[in-house]
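One chain of protein is taken out of this complex; the other chains stay put.
After this line comes subunit A, so read on.
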Amino acid sequence: MQLPAKMIHSLFLVNSSGDIFLEKHWKSVVSRSVCDYFFEAQERASEPENVPPVIPTPHHYLISVLRHRIYFVAVIQSEVPPLFVIEFLHRVVDTFQDYFGVCTEAAIKDNVVVVYELLEEMLDNGFPLATESNILKELIKPPTILRTVVNTITGSTNVGEQLPTGQLSVVPWRRTGVKYTNNEAYFDVVEEIDAIIDKSGSTITAEIQGVIDACVKLTGMPDLTLSFMNPRLLDDVSFHPCVRFKRWEAERILSFIPPDGNFRLLSYHVSCQNLVAIPVYVKHNITFREGSSQGRFELTLGPKQTMGKGLEAVLISSQLPRGVLNTNLNPSQGTYNFDPVTKLLSWDVGKINPQKLPSLKGSMSLQAGASKPDENPTINIQFKIQQSALSGLKVNRLDMYGEKYKPFKGIKYMTKAGKFQVLPAGTGLGFKKIIQYKYRTKHTSLQEGLNTT
């Protein structure tokens, strides 16, 4: 008799063309035909990312994640928190990425033995066992070109020769016996700004999220503390397990014994009550005339509140309406591309020179006879600002205790656009009465958006 067994039963890897290219079972084997339910859902979904993450089937539940155009489909037999499985699957992908540099079908197929060994160590009977990359790397060495060659010749493998000690150490995230000749600790403060801007340039929402990624190569068991000049900016934080919660709560200091190598120390959200400095502005005018087969396209962008730092790697993209057949645009700098099939317009602007603002102008040809598209496209912007964290967060100092050498310490700041959108003008339909209603009620956050109408 088979009683319901919890947690992850099997894992199938499905590529974008719908082939199962790897399967792993932690308990008895589940036939791959169970994936048919997944394929059905996949067909129903218009976009790859619209496949529901949880699919019930008569005897199992399928929980999947999509990363790098590969579906990782876990088979579950009974009640388990879905996030538990999803989080684990993402951890698997992160591990693959860590091991092979990229997580593609080719990389997985090339390293199928390592993949298999990793999966074996990561789950025992469907329950997560070793998911810390530090420990996994002790158990199973990541492949390198040299070792792959050597292994082919000598017939040896990647399984660690030495027994790992990490699992037994109570600092599960750190390897023991770490040694470096150059002791270094680098911290990257990377902030992303998500914003929705309306056509007039007013902010509808704007938020800054940041992470501190670390690369720590220090001998022994160092104990680090990192303090900020302005920790009050941090509104909401989540930590790597190494960070001591209470110390943070009491003193707003990050105190931790770091894992060895690369890790994400902290993710944070900045509290700014909408006072986010928007570093870029866009002026655009996209018009279609009824009855005409031509549309006009004009777009200019420029820096705004960048604290003296330049905007780099600027990339504009926009999903034009279906009726647009082709475009004939003229960029003042950079290159633009329009895909007539997906209707995706992208313009690689590069650096913005404040003296000579980049612009993209020209015409669009529309399907003859088709009616005027009833919506204007949203503009998505990507950019980078080096050497600056938009929120103004600053690391005060980094101290090391527990070891005697003097490490080299480095810190870097960067700002990127996250989901940064500029909305089209609100025309056409509208609830005119809403506006009246707005004036009637005393509501504080009405300010923004009023000028659109």
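In the analysis below, contacts are C-beta pairs under 8 Å (C-beta built on N, C-alpha and C of every residue); 3 or more make two chains touch, one makes a residue touch a chain; residues count from 1.
Just so it is clear, contacts and distances are computed from a predicted model.
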| item | value |
| --- | --- |
| Name of the absent chain as recorded in UniProt (options "Superoxide dismutase", "Translation initiation factor eIF2B subunit delta", "AP-3 complex subunit beta" or "GPI-anchor transamidase component GPAA1") | "AP-3 complex subunit beta" |
| Residue of A:E40, A:D124, A:E184 or A:D339 touching the missing chain in the full complex | A:D124 |
| Interface with the undisplayed chain - residues on subunit A | 1-7, 20-25, 27-29, 32, 46-47, 49-50, 52-54, 56, 61, 64-67, 76-84, 86-88, 90, 112-113, 115-117, 120, 124-125, 127-129, 131, 155-157, 159, 161, 163-165, 167-172, 176-177, 196, 204-205, 207, 209, 221, 223, 225, 235-241, 244-251, 255, 257, 264, 267, 269, 319, 321-322, 371, 374-376, 378, 380, 401-402, 404, 419, 421, 423-424, 426, 428-434, 437-438, 441, 443, 445-446, 449 |
